[in-house]
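To start, I am sharing the structure in question, which I have written as structure tokens.
As you look at this complex, bear in mind that one protein chain is not there, while each of the others sits in place.
So, chain A:
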């Protein structure tokens, strides 16, 4: 033990057990954000559904015929868990590939950094470019366009993360002062986010005059909070589990 202190006994875990830890963290993160969905987000969805019902006509989305509201609440929870597990599987592969290049002295620190990037790409950037909308806002006719925009925004976010981290890595290797590297990283991120906002087409849907702004913004905050819970829990839990895995050697 005494001989290992100097290099902090750091070993690289094998991929399969690492994936197991991330998947478990994904289940935990999904359960946490799924609970947020039930307690917070569904409360923000309810007024939008009431509004839809009040309209009477138009797209009813087939809610009543196929699946009851209470079943949709279960689906909202399970869908969130499913998404979190999918994210965790993807993040596990990315984490393993870039672990040795992530800042942070421990796996807990590195996992937190990668989860923060994931939150930026999959939550913050879409929130800036195409904020989430509750039911009653979207036009079913434009969903294909909106899906394409959404995927383009996620792709731009991934490219931004890759470019900025490559740049930061290069500058660090050149021995630039850490504060200068940080400033360059922030500037490059802002520039690329601005380019995404300007170049990717806007959401074609206008919010109906009968939809109060409070209904929309309560929902958007609830949705962003849900994604924050997901990524925070994923990063902290995976970091804790992988840290233990690496220390065990």
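Following the convention adopted for this analysis, a contact is a pair of C-beta atoms (placed from the backbone, for glycine too) under 8 Å apart; a residue touches a chain by one contact, two chains touch by 3 or more; residues count from 1.
Basically, contacts and distances are computed from a predicted model.
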item	value
Options "Probable cobalt transporter subunit (CbtB)", "ABC-2 type transport system permease protein", "Electron transfer flavoprotein subunit alpha/FixB family protein" or "Sulfur carrier protein ThiS": UniProt name of the undisplayed chain	"Probable cobalt transporter subunit (CbtB)"
Per the touch definition above, residue among A:50, A:86, A:194 or A:214 touching the missing chain	A:86
Touch list for chain A against the chain that is not drawn	10-15, 18-19, 37, 41-42, 45, 59, 61-63, 66-67, 71-80, 82-83, 85-86, 89-90, 92-94, 96-97, 99-100, 105, 110, 123, 126-127, 130-135, 138-140, 143-144, 146-147, 149-150, 173, 175, 219, 222-224, 226-227
